[in-house]
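Notes follow once the structure below has been shown.
Note that one protein chain is taken out, while the other chains of the complex remain in position.
Now for chain A:
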């Protein structure tokens, strides 16, 4: 059966059959079946990712196993697994989504009860990954996602974002471990950073600055989305009129 799944990666029906099989086995003998079989299945999925690390159905299947059986012994292997996947390709958005699924979207993991601590850990991890390749949208979306979910204001990461919106490299030689600077080869200013800062300025009511940043995006850095950036300008200015 493993062979079939690796040959027909795109065929989600194969995953569905494995799903039915696992459901069947565990419904017969829920208590005594050790999580070994499930851990083996997670290992197998990991192998399949070597051939296609973004296969949608493979990721969904993994998420189903975690959620459905909901065992601590399964959840604990996820963070190291995700770090390996993101380490291999920091642009793998499926892996970033999986991280959100594990950390924020499926209840609270053992050891993760202190949510403020978890948020700090995740922000710090994400900043580090952004610094490697600042134009990579995946960790920026993750950062927005976790701030939105925890209702944390965007301006809490302003200090980190600002250097990514400048075209020249910072001459600041002080090393700030909380706010890693853009890597040497980064192409700055990074579009997702400029957008992020514009959102911060908008939320602070600093409308002319927000407008200027959106304009920079539409006229210069990200012209394909000019209409959207114009829309954001109107929206931001409309907000200021209302308040």
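We adopt the following convention: a contact is a pair of C-beta atoms (placed from the backbone, for glycine too) under 8 Å apart; a residue touches a chain by one contact, two chains touch by 3 or more; residues count from 1.
Heads up, the rule we're going with is that contacts and distances are computed from a predicted model.
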item	value
The complex's invisible chain, by UniProt name, from "Protein SAND", "serine C-palmitoyltransferase", "ATP-dependent helicase" or "Terpenoid cyclases/Protein prenyltransferase"	"Terpenoid cyclases/Protein prenyltransferase"
Touch criterion as defined above, residue of A:40, A:84, A:120 or A:234 at the omitted chain	A:234
Of A:93, A:124 or A:204, the one touching the omitted chain in the full complex	A:93
Contact footprint on chain A, counting only the chain that is left out	11-13, 16, 19-20, 53-54, 56-57, 59-60, 63-64, 67-68, 70, 88-94, 96-97, 100-101, 104-108, 132-138, 141-142, 144-146, 148-149, 183-187, 190, 222-228, 230-231, 234
